Each structure stands twice: as C-alpha cells, then as structure tokens.
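Sharing a structure, written as structure tokens. Questions coming.
Note that one protein chain is taken out, while the other chains of the complex remain in position.
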Amino acid sequence: MPGDVLVVRIKKLTLNRDWAKSDDGLDERALNSDLAVKVKENGKSIRWHLDRAAGTATPDPPAEHLKHYAIPLKPMLGCISAAPGTAQAPPGTGDSGYYGGNMDFNEIREGATVYLRVANPGALLYFGDAHAAQGDGELNGNALETSMDVELTVDVIPNKRIGDPRVETDTDIITMGLDGSLDDAFKEATSDMASWLEEDYKLTPSEIAQVLGTGAEYHVSEVADRNAGIVLKISKARLATLVK
Amino acid sequence: MPGDVLVVRIKKLTLNRDWAKSDDGLDERALNSDLAVKVKENGKSIRWHLDRAAGTATPDPPAEHLKHYAIPLKPMLGCISAAPGTAQAPPGTGDSGYYGGNMDFNEIREGATVYLRVANPGALLYFGDAHAAQGDGELNGNALETSMDVELTVDVIPNKRIGDPRVETDTDIITMGLDGSLDDAFKEATSDMASWLEEDYKLTPSEIAQVLGTGAEYHVSEVADRNAGIVLKISKARLATLVK
Amino acid sequence: MPGDVLVVRIKKLTLNRDWAKSDDGLDERALNSDLAVKVKENGKSIRWHLDRAAGTATPDPPAEHLKHYAIPLKPMLGCISAAPGTAQAPPGTGDSGYYGGNMDFNEIREGATVYLRVANPGALLYFGDAHAAQGDGELNGNALETSMDVELTVDVIPNKRIGDPRVETDTDIITMGLDGSLDDAFKEATSDMASWLEEDYKLTPSEIAQVLGTGAEYHVSEVADRNAGIVLKISKARLATLVK
Partner (left out) sequence: MPGDVLVVRIKKLTLNRDWAKSDDGLDERALNSDLAVKVKENGKSIRWHLDRAAGTATPDPPAEHLKHYAIPLKPMLGCISAAPGTAQAPPGTGDSGYYGGNMDFNEIREGATVYLRVANPGALLYFGDAHAAQGDGELNGNALETSMDVELTVDVIPNKRIGDPRVETDTDIITMGLDGSLDDAFKEATSDMASWLEEDYKLTPSEIAQVLGTGAEYHVSEVADRNAGIVLKISKARLATLVK
C-alpha cells in the first residue's frame, strides 16, 4: 500500500539469447566541444555476440582494433519499478524517479535487492531492459540490449519512508540519486544515505558525516536518460562495526 | 620543458605519525536542503588515531555509535603538481587544474603513476597534503590529514600533449576531469579518455565509443575544493586485447 | 501535421476573478545551505487580492512589512503546448519540453506569439495555468495562480523544424532552453538561437557569434518544475539591420 516499501530480491538472471544490440553513439551529457566534433559521425548500430559458455561478449563483426576485444558478461536489469503515483498518466518506461524505473545501474544484478517506494495499492511492479553488460553511465544510450529469464521475489516493509530507490548487494548498501544533473543527483544520493544511516543505524549528524567522509564510494550510474544518476555505496563490513 | 609531460611514479608512502585530524562538516556541494538543515550544527574538528601496525584508523575519542568504527589505512597524496604556466601569480595550493594540484583523488597511492602537463622549464614539481585515508569526494573538506614520508621518481615524456592529469595504477588507466561542476568534470574526463584511446591505442571514434560504453568506470573523486573532480577508469586487462 | 510548426498568437488575456493563490515556499533549485536553513519553516499558502481597476495585486492579508506592497498585474499563461509525440502515455501537464508545456515564462503574455513543434496530426493544442503575475523563475513553485479569459489564434507553418519552443514579442525574438539544469538549458537556448539566425537570417557561424556576443539577453525563466528554463532574447530592432 502507499507508504510501504517494496523489497525486490533478484534471484537469478539468465541470458537466453546469443546476441545483443548496442550502438556507437555517445550521450550528449558526455560531450564537450572537442569530443562532440570528434564523434559527430558516430551513431550506427553495433551487434554483439554473447558466448554464454565463455562468459564473454564480442562485437560481431568487430572493428579493426577490436578484433580481440571481449568483455565479461554481467547481466543486469536496466528497469525495475513500482508504478509512480500520479493523478495523470504515468511517465513512460524510459524515465526514472523515486519509483525506480529506467535506472540503468550496472549493479542491479543477480543477488541484488532493490527497495522501491510504493505509491499505489498493489505497488504494480514491472521490470525489464535486459543488459548483457554495461559500463558506468550507459554512454552509448544503449547497453548490450538482449533478452533474459528473470527470477525474483517480492516482499513488503510496511510503513517505511524512503527517498529515491535503494539497492543492497552482498557487500554494500547503496543509495541512488536520480535528478536533472549530476550535481543534483550527487546531493540526492548523499542526502538519502544520510537518512538511511540516521534511521537504521541511529547515527547523529556528526557521526553521519564521519562515516560518509571516510567511507563514501560514488559512481556515476547513468547519463543516458532524462535523469542523470549517481550512486553512493557504503561497505556493509564497515557498517557492521557501528554500535546501535 | 613546456610541451613535455612529467611522469611521477609514487614509489612509497609511509605514515610517520600516529594521529590525523579531520572534521565532521559536509561540503556545500553535497547538501540539498534536507541535508543542509540536518547538519547545520556540524563543523567540529575530529581527531583520528592511526594504528600503523593494525593498519587502521579510529576516531579518538569516538562518538557513541562509532566506538568500534575502524577504517583501513590507505595513505594517499592529496596534492601533486607541476607549476601552472601563467604570466600572473599562480593559483594557491588549494586549487587544481591541468597542472594537477589539490586533486584529492584517493587512488593517488603507492604504486600509482601521475602524468602532468609541463608548463614551465623544470616543471617545478610539488606534492603534499598527506591523507591517511579518504572516502570519495573528500566530503568533510578534510580527509584524515597527517604526515608521511614520500618516495617518488620523476621522468619526462618529451613533446606530448595531454589535457587534465592522467593517472595509471596496476590495473587501470585513469583520466581526471576537474571543472566547476560535476557535469562539466564528467565531460572533461570522458573527452580526455577519448583522446588517450585515440592517440595511444589508435582507436577510431566508433571504437572509442564502443570501449567507453562497455568499459567505463566513473567515480566522483572530489567535491571539497573549487573544482569538482570526476575520474574515468578503463581496465588495463581490457585494453591489452586491443589490436594496435 | 508532424513536421509542421504551430503558431499561436495570444490576442487577449483578461483576468476574470479578484483573487489569486500563491505560497511562500522557495524552490529547491534556489537554495544553498544558508538559504535552506533560513526558509526551513516556509511553505504556507498566500492569498493575493487582484485589483483589476488599479492594475495591482496585494497580499491579503499582508504580512507586517508588506502592508503597502503592491505589484503590477501582468497576466500570462504558464502552459501552452502541442501534444508531445510518443508511443507511450504523454507526460503530465506539469512538465515541459520541445512541445511546450508548463514553461512558466513571464513574457508569454498578451501580444506574444509562441511557435511549437507539431508531433501529432492536428497538433492537439492546450493551454492554461493562468498567472496574474510572476517573477522570473516562479520561485515559490506557484505564481499568482488565478483564472482568465483567453483569446488566441492558431496558424501553421508547414515543413519547418525548430528545437524547443520559440516566442516572439513586439520587441524580441526569443528561444527557450528547457533542460535538467540551468547549465544545459543555457546551451540549448543558445544553440536554438544560432539555428534561428542561420535559417531565417542566413548568418554564417562567424556572424552568429558576433550577433550573440553583442546582442544576447538571457533570463532565467523557470526553476520550479522538472526542467529549468533559460530564455535568450535578441532585439528585433537589431535584427532589422541584418542584410539577408
């Protein structure tokens, strides 16, 4: 129900196809004028071969200098979402926000848990946008877009308020700032983590600053969609030493 | 000489004191209004005990919930720099730019190599700002500020143009964007890496985009000084497969 | 039809009510930490009396220091829009983009002409969000929200491509950048004006830069919604001297 948090545990992500599609564009957010001039002819589609036995992806056919270029398969879900609450038509599945959506964060992988704010009765979960692998930022606008079988479980934490989506992996707790610029996303990820440390670990404002100052790990998660994303990770091993 | 690149290899960083000083402030760049209100009373000095045998730092005295909080010592240099070329007085040592300076990047550690653009005869290298450990962003404005013995070697690559400073570790090549906002620093780090891949690996614009799209790893290096920093890392293992 | 431009001429805006509603909040985009702390208790509704004979609006009741505060009525339309083209549900009426929408630009007044990109057969024009007056930025999140009678005419320019919406007043041509940050909106407004000067005035890139450098007037139009807006105005008197 609205006011709850949906807990989505990603149990298994299994690639079920031997190819993926991407491109060689670079998102506007990555371009200063030098780079804009350099890549002005880019934008063509690139096909990747997925070798599931070897666990690698290779461009198919490869460009001249990429004949031996192979990247590890790291299947992930680009989209996972509760339905946003709105009196109007909901945003499309290419967008993101407090409800989750098209976050394109490459640690939403097998074993990860995603926490989403519930805004509608029944939460109305959806997921998709299977990526065989993706660098930080999803710079090409597309990752290695493919198909996969997904197993996940869903749980509910009643009466809990969170900001933007949270993620938990074996090793880290992670807040995700999603906003119109990297600078604003950075503030949001930091503020959400401060709230998490305050609520679940009972830290004071001074303690929060000490933990963030010594333990923050920030990545750019995405620049390819309307919101930019920055994630803030804190190691669970470090948090385990906190006195509650 | 101007037009050359200075290659600084950090051979050894040895902590030589058993304490460091930091604080519990949070930099303005990290604050949205919620967090600004939450930490408005912060700003006091925090002393850290450095246990070099155990390899850990602990707040001294610790706040209530941080009684068992201990972080690994990861000594790093906040500042490393050639002198900027300028007809005017140079910027202070708190600033950063194409010449290096106060970059506060927590991978400038023992074993790293830093490449700096030379703007003056003799390059006029300086370094300092010893940090016993630092989270991404140097959120407190100060890291664990301390003292250390530094061993480094200096080499020159004649007649080479680079943009902002580059860093190389055992595992990665890294470009560093230093600019007035995270959004601009992001563009700069990306553009500098594109130039690196073009010049040293002979990649075409299309190949550059494919490698960045699948292999980029972006961190926020710093928000505590006048420039914000974003670093872009590409794995050397991956680059080793490129056909030159 | 898609590919055309819709020309909306605002003939008459007549206030038809003697009150408006606003509030005393300040949008997050306007707050640094000092200001966030200062206004942390703000957020209450403010009623304004509209004296249409005198042409002024006054807070009702006024706060202590605003007993004689009166602002000129300058009726404007916050929203004017063609329907966006999308396979998905359209964005809500609180959003903005190439299609127009909730732009909250205080020069969309009687006498102004708005040019909108058509993305659907029939264009599907809508308008609303009547403001009795509004400062730049719509800082309170609400302007003086009221009701008005609107007269406008609609025309079509076939087969013309524009970027974000354009506005024309008696004195100026105006491009509007709408994007996730002021920095990105600034680039967009500038780029759109460069296109306008190139297409309709046949200026070369060098001439465009000379006209912009000497004649640009930039305002912040809005910060209160998902997109920030910056407008770029060029005086028609100045353009009249250009040799086509």
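The first chain written gets the first letter, and so on, giving A, B and C; residue counts start at 1 in each chain.
In the analysis below, a contact is a pair of C-beta atoms (placed from the backbone, for glycine too) under 8 Å apart; a residue touches a chain by one contact, two chains touch by 3 or more.
Everything numeric here is computed off the predicted structure, so don't read it as measured data.
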Seminar exercise, completed: Considering the complete complex, of C:N32, C:T86, C:T153 or C:T171, the missing chain is touched by C:N32
Problem set entry | Of C:L15, C:M103, C:A123 or C:V223, the one touching the omitted chain in the full complex | C:V223
Seminar exercise, completed: Interface residues of chain A toward the undisplayed chain are 28, 31-33, 36-37, 40, 181, 183-184
Exercise. Tell me, which residues in chain B touch the chain that this view leaves out?
Worked result: 86, 88-94, 179-181, 183-184, 226-228
Problem set entry | Positions on chain C where the hidden chain makes contact | 22, 24-26, 29-32, 34-35, 38-39, 41-42, 44, 46, 57, 59, 63-71, 133-140, 142-144, 181-184, 186-188, 190-191, 194-195, 198, 201-220, 223, 228, 230, 238, 241-244
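As a working rule, only the chains that are shown with their structure count from here on.
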Seminar exercise, completed: In terms of mean CA position, the chain most removed from chain B is C
Problem set entry | Centre-most chain, if every chain is reduced to its averaged C-alpha atoms | A
Seminar exercise, completed: Distance in whole angstrom between the CA centres of chain A and chain B is 25
Exercise. Cα centroid separation between chain B and chain C, in whole Å?
Worked result: 42
Exercise. What whole-number Å value describes the gap between the mean CA coordinates of chain A and chain C?
Worked result: 34
Exercise. Chain A: which residues touch two or more other chains?
Worked result: 181, 183-184, 228
